[in-house]
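Notes follow the structure.
With one protein chain held back, the other chains of the complex are shown just where they sit.
Naming follows writing order (A, B and C), and every chain is counted from residue 1.
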Amino acid sequence: MPKVDLERVRPYGDTLDDGKVQLAFSLPLRYGPEAKEAARQLAMKMGFEDVDVVSAHDLGGPFTFFVVYGKCVHSVDVTQLHIPKVEVEQMDYFQINDFIRDKLGRKITVVAACTGSDAHTVGIDAIINMKGYAGEYGLERYPWFRAYNLGAQVPNETLVARAIETGADAILVSQIVTQKNVHIANLTRLVDLVEAEGIRDDVLLICGGPRISHELALELGFDAGFGPGTLPSHVAAYIAQELVRKEHRTSARLTEER
Amino acid sequence: MPKVDLERVRPYGDTLDDGKVQLAFSLPLRYGPEAKEAARQLAMKMGFEDVDVVSAHDLGGPFTFFVVYGKCVHSVDVTQLHIPKVEVEQMDYFQINDFIRDKLGRKITVVAACTGSDAHTVGIDAIINMKGYAGEYGLERYPWFRAYNLGAQVPNETLVARAIETGADAILVSQIVTQKNVHIANLTRLVDLVEAEGIRDDVLLICGGPRISHELALELGFDAGFGPGTLPSHVAAYIAQELVRKEHRTSARLTEER
Amino acid sequence: MKLNLDTDKIARCRECASDIADEVMKGVERVTTTAIERTVLRLVGVDGVDSAGVPLPNVLVDMLREAGRLGDGAACHMGRAVAATGLSPQAIADKAAAGELDFASFDDVEDDRARAVLEDAIEASLARIEANAAKRCELIEKLDPGTEPLIYVIVATGNIYEDVGQAQSAARSGADIIAVIRSTAQSLLDYVPYGATTEGFGGTFATQENFRIMRKALDEVSLETGRYIRLVNYCSGLCMPEIAAMGAMERLDMMLNDSMYGILFRDINMKRTFADQHFSRMLNAYAGITINTGEDNYLTTSDAYEEAHIVLASQFINEALAYRSGLPDEQIGLGHAFEIDPATTNGFLYEVAQAQMARDIFPNKPLKYMPPTKYMTGDIFKGYLMNGMFNLAGVMTGQSIQLLGMLTEAVHTPHIHDRYLAIRNAKYVFNNARNLGEEITFKPGGIVESRAQQVLNKATTTLEQARETGLMAAIEDGVFAGISRTPDGGRGLDGVVERNPEYWNPFAEEIPARLTRGGRCSSCRK
Partner (left out) sequence: MKLNLDTDKIARCRECASDIADEVMKGVERVTTTAIERTVLRLVGVDGVDSAGVPLPNVLVDMLREAGRLGDGAACHMGRAVAATGLSPQAIADKAAAGELDFASFDDVEDDRARAVLEDAIEASLARIEANAAKRCELIEKLDPGTEPLIYVIVATGNIYEDVGQAQSAARSGADIIAVIRSTAQSLLDYVPYGATTEGFGGTFATQENFRIMRKALDEVSLETGRYIRLVNYCSGLCMPEIAAMGAMERLDMMLNDSMYGILFRDINMKRTFADQHFSRMLNAYAGITINTGEDNYLTTSDAYEEAHIVLASQFINEALAYRSGLPDEQIGLGHAFEIDPATTNGFLYEVAQAQMARDIFPNKPLKYMPPTKYMTGDIFKGYLMNGMFNLAGVMTGQSIQLLGMLTEAVHTPHIHDRYLAIRNAKYVFNNARNLGEEITFKPGGIVESRAQQVLNKATTTLEQARETGLMAAIEDGVFAGISRTPDGGRGLDGVVERNPEYWNPFAEEIPARLTRGGRCSSCRK
């Protein structure tokens, strides 16, 4: 096979750079040749050549569904990609506990919840609960963590109040429902609230969920974001390491100020 | 539901103009966060917002497969669409035969073949053979057609020779294999050959196949093209009507010249 | 019976569930709830909202509760007010909301009069519900009732007008049943939103106006397609009986309605739930509405292989409690789900075992079969196939109501073509394997049979223990889905009120009486 040009990476079907992509979408148009042509034109606007509307389905009423193939003319320069990643050195359960004991010398307190109207607790439970997830223990089981799981449909206010009350090092929020971007609104409100309460510098703000990326989390004003497939140890390691980094920064600043 | 703006039609998921589209493609990149980010960027280049790489799969080696959702920013003005359609008034078996008897007064001769290296005869057989397709008779069964089906893998030369020999009114070519656009090359060669033989004005050139559209056929220099789902009567009606139109044109010209 | 199940064990489970239900009923009969009383008000004709947008049934019931008068039943006070003022219940509600009326001032109206003046309103309400049931029968008889498994899909745009377009498209593609999913937080609202709504998240608010809009749209498309398209909503949460009443009035055909769902999955107080559940089911029974129980939820939270027996145990409890509300077999749509990890070797056999077991044990019930959701990922292609295997299990084991899985389950609430693709999937599989179930027998002592036996055994043990401790204690022990709830915990306890000796709920009196007299048309109960 010829070599891939990393500055101009294109989709691959069966020949390098053939650009082959499959699309599927509906248009609010009645089934027929016009709708099919509209689908084809739309794909062309997206930058596809050799557009092939391989199937068109009458959805009943003024809707038609299409499966389309085409050759994408666009390419990506992967030498220029910037991927925001959670900065963390992977550690296991034992290493994390040892690390906290050795480097921090005190238990870490976290409060966690699935907030707003969201009642999907499976994700946050996977991270926090004793029994954990995918063969790993949750934070409750870590001797060097003190974890409070507030459950589902917790108002942001309650969560922040509990964080203050417990002197939490980190707030963990889960958001699963994303229709109409309700998660964005909800997460933004939490950040505002934390700032309003004047505790932003005292806590790590962490969010997670299937549609959450670290990048999105940063954009919204969180310290970190965790997506699908996250394991408890990922989160635990991040919190531990970040708290240690934070302490260093604080003592450095204090030394400076002194 | 709010009304669709026909000048700005966008994909429809669950809310008018939400622009939702599903994409699937592979990139020649090793599975990992970089590949995922490349997929996201590519979708953005195609004009998608809120790009969500909902699954990424390691294909083994330097390939990753993605399923992506996004909101398409493009729209189509369907008031401005131009759809080349075969000009034909639909008729059934009996109407067509009567029409030929009344308007043309002679049998129509057609030669048909699946040409080049292509051996897919099911499509052309559907149109030509006695038993027909989807409950309709094929042209062989029409009393006012004389149809020669030359079968599969017929060289363009043989086809043209038979057309001349039989004094055919129409040449029907089927092309099913389209990999590397072999059908385009093959069809173009046929047009050249027909012109070289000086019989272009004497025959209707018709092609068909699952990837053939009337528009493509016109581009290549054919008189008509028929895609998937074509029925024998579509083709028969077109040939009959077009030959009558042609005779009219010819006699009009002859009258003029006289 | 296709699986060689131990009939003694089955009988034993029924016996335990019956005892459990009797015990629950003792608690239920001692109390009423704000939701029940709001329902009564709705049924005697109170509707609308006050100037702050609060529904009038809420305004009135809150007044009565604050006044310590709710234990008499709202009907009692409404009757007195009507008798005293000669106004209609609605007019009284309007006045009360405007602060122009005090229920305390009618205390001297005699009970008999108070009851008598409401008779017409009560009768009108019951007649409307009966007329709806009769209309359903008529339509089903006139049109095609559909072939089982009936195809059930959800719409969930958040906007009732978009929902209409999606629902009609689904019906035209072959759906038999349309459920309008509710917005995320509605079950925790202690009132029913009012009017047509266009702003829900992950679903559309259940309002009476929305019910009406959708019913009309589905009637239209029923006539167009020649098939009676059923409408479903959620009779659960803090307004469970109100929604039942609204559904009865607007001719919904099915209601999600489970005896423990709210307790476990929405942390609603158990006393409140059991009371609301009982009354709401009476209304459903009377309206000819089929309930859909929610056993699938055990499997989305816990492991489907490990917790299979909890599904069965819950089915028995739901059955026993449903009977106590007067629901006939044909209206008890017991739920279960296809949620075993798809990576399980022979997982399909275990699914078939569970589904066939449910069919064998509940032969006359319209079983509702829920699709894979938990192990759905962004791989829409594999998801589509899993849904196909689910559809195969459904048609093989004679399920009644097949809630179709969506290939995009892990991504978003269904897009219009997701639903279309799901219907194509089901229609293909149902037809292509139509008689497979009748064609095959399972090896005696084989994987399928043994699995079903094992689940039945475990369910028996669970039910025996729950009978021992009582259902409330069992819930507290975390027997169901590993979730523990206490009798006095959870939302809505403040809406639970002891009944006074003179408590009056005309509908809770009249409906059971009429049901046992066989008053309602039942030719088409399905």
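One rule holds for everything that comes next: contacts are C-beta pairs under 8 Å (C-beta built on N, C-alpha and C of every residue); 3 or more make two chains touch, one makes a residue touch a chain.
The shown structure was predicted, so the numbers you read here are calculated from the model rather than taken from an experiment.
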Within the entire complex, the undisplayed chain is in contact with A, B, C
Using the document's definition of touch, tell me which of C:L385, C:A473 or C:L493 contacts the absent chain.
C:L385
Touching the hidden chain, out of B:P2, B:G32 or B:G61, is B:G61
Can you tell me which of C:V448, C:I475, C:V496 or C:L515 touches the chain that was removed from the display?
C:V448
By the contact criterion defined above, which parts of subunit B meet the unshown chain? Give residue numbers in ascending order.
24-26, 57, 59-61, 63, 65, 116-119, 121-122, 151-153, 177-180, 182, 210
Please give every residue of subunit A in contact with the chain that is not shown.
1-2, 12-16, 20, 22, 52-55, 57, 67, 69
What subunit C residues would touch the chain not displayed?
342-349, 379, 381-382, 384-386, 388-389, 392, 407, 421, 424-425, 428-429, 431-436, 438-443, 446-448
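Going forward, only the chains that are shown with their structure count from here on.
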Looking at contacts between chains, which pair has the highest count of C-beta pairs?
A-B
Cα centroid separation, subunit B vs subunit C, in Å, comes to 52
Two or more other chains are touched by the subunit C residues 156, 165, 410, 412-413, 415-416
Could you list the positions in subunit A whose residues touch two or more of the other chains?
24-26, 63
